[in-house]
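The complex appears here without one of its protein chains, the remainder shown in place.
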């Protein structure tokens, strides 16, 4: 039991029309609901009502929603989180469109996290009866699902302890300034069998570095890059390999400047998996394995 | 908490020398220990002491080992399994080389299942400090890890109920004779976020259909097939796509006739994932999506 | 100078409506012209007016067109072909829609071959000014171009000599019954730098084994196979590797029973390339490298 996955990313965008073109036409998400000031999107291989909410006005993260297996999990997590010293509030069915009762938490990093066990079931585009491996007529990249988010915080070791102690996450990889008594610069944590369901690196509290979509493989990563060029999407870095997670990646920006990622590959993780350590002198290799270079934009542009 | 993964497959082989060539040179597993009548292998991306044990004499499955997160899980599972009506016995550290205390179960299908929470930690070949994404000089296919096993049984619905009720597995996909009141012909079940950690199809009790290795992608699948041709490995079917799991596959035989699989891809699963249903009239498409044909060998050769 | 490529395949189909669905919707060729009894298709990365002509009534090959660099080539080839003893006739602009003057030849194998240097230029779908690597909205497989044809003949050694002596083709690979004084069973010949622009194997005169489309890589081959399953296209063999040419392949049938292939990879050839020899005992490996098995259908179904 416990947290199952990153369920939704709720972000701000400066321009809903431009966002619609990016998330709908280029990434190929399906618009499931719209209001005057916000858009709700789901990806084709997701069952739940939505996975991305875009709200007009500004940039950056409004909140992240993580879906839990049962309401009992949430009650247990509420206790642990309060003992940890974080502010929580109960949220009611309907506060978020299509989402049931849950718990809203202000993380030690000032990010808002929502835990819920119930959201309207819409279904994937291939269905559950003798399904094809993919729908016939996807648009653009045709992202199948969201995967993880990377946020920044002033005290990564506190946030890592929060996710481990309160939510049973495990660290797959950590970056430290040095091996002995080094300071924690970043942590990649999982509650599934993937290398990361959330990650954080040292930086200002409350900021979003990126949120990511999963793609099938390295060929799909290049095809995404090709479509980004055709649609004039601003690309940050990639395609390339991550040392951390072993995944393959392109970082790019939505029209409002929020960083997105398409990610494929990555090893399988288990709770008994020993945490991998990267030392700061190898950080560039850990992030961009092939070039072993970090650009300024990658480390400084946050929303 | 609970079952983490398929930890080891213990199988019989008629010829240890031929098995050594197959599992060592062609598949590229590392021989970690040998005795006069058995060989212990691990794959390069596995941390634990071994994942395949080959015992001289005959063919087929001796037992499957699934690693649990803690001894408490095992105690809980023991209660549930006894209530389910299966025979269990406690096994002690050392009964299996490098494996700690645990529980041995005779499944309703007559297969032997071992549950354990402790096995000697050896480590992967890339290590946990600033690791490369793969070791430099792999041999043959260079399989990174084992993935799942498919066994046959007379009563799939009983075995499905066993894994669900006793071990908290979920069914990702099921094959039924027909939609309404159809008989269950097969079930693919997971305890991780993969499409299957164990699967079973209707057939004689106690038999092995295949056990599988995970490969990174479709290109690695072809490369494996090329190496099988070079090394004169008997190929059953593939490379092709599975409808069930969406994975990519080659089935092949070890020199003793035990069926192996190399498998890549497959979607992510979660406990709230609705089970996909295949009807028997679409079974061939479910198994081999591209050809939509089952060969006799695939459905009849078991060990 | 000389023959540049396979320019068009003109085949018979029993049902134009079914053919339209197959070549247009599944393969994604563009219908450039239609008449009451025939359809003209081009692929997206081809410049010339058409590459496939489908004529109503029966099955099999009407003729193959190979484009030459200049009318002078054709005059020279005419001399050589007449000396070789084959029947030729001049064909005039307009006898074939959009095709200029040329030469029609009845091969020693009774197939009809047309040589021409001029055909209406239509252009690719990405154009010649700052082009994208592929068009944004392809349909189905989205084949970029035709690649080669394989025909059967009673005397492969005569046909090989014809293509070498009359048209300056070279044999990349040959299959012989045995190494010393073996009989020629098949030959793969090129006029480009690909492994084959035409191939022939021993069989009845005048028959078509298949004609092939080129795809970018092994991933595109699987995607084609997936679409064949979705569109209920009859698949003969594949996806797999060829030993001969090293290419990757799926063989499949159009609704009339003409065999098509999607093909990727294959090495580069040059005129000084030594011919590779396959002995008949290794033929199955040469054709289907992974399985090393030939099915009856593959060797007996011709149109």
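Every chain is named by a letter (A, B and C) in the order it is written, and numbering of its residues begins at 1.
Just so it is clear, a residue touches a chain if its C-beta (ideal position, glycine included) is under 8 Å from a C-beta of that chain, and two chains touch if they have at least 3 such contacts.
Bear in mind that the values here come from a model prediction, so they are computed numbers and not experimental data.
Considering the entire complex, the omitted chain makes contact with A, B, C.
Checked against the hidden chain, the listed residues A:18, A:75, A:129 or A:290 yield one contact partner: A:290. Considering the full assembly, C:192 is the residue among C:14, C:192, C:205 or C:299 that touches the omitted chain.
Of the candidate positions C:36, C:128 or C:300, contact with the unshown chain belongs to C:128.
Across the interface with the omitted chain, chain B contributes residues 132-134, 136, 217, 219, 226-227, 229-230. Seen from chain C, the chain kept out of the figure touches residues 4-5, 45, 47, 67, 69, 121, 123, 128-133, 144-145, 179, 192-194, 214, 216-218, 241, 243, 246, 265, 267-268, 270-279, 282, 285-286, 289.
Chain A meets the missing chain through residues 218-219, 222, 225-226, 228-229, 235, 238-241, 243, 248, 250, 285, 289-292.
To be clear about the criterion, only the chains that are shown with their structure count from here on.
Closest chain to the protein centre (all Cα atoms averaged), using per-chain Cα means: B.
Mean C-alpha positions place chain A and chain B at a centre distance of 31 Å. Note on chain placement: the centre of chain B and the centre of chain C lie 43 Å apart, centres being C-alpha means. One finds 48 Å separating the Cα centroids of chain A and chain C. Along chain B, residues 218, 241, 243, 285, 289 each make contact with two or more other chains.
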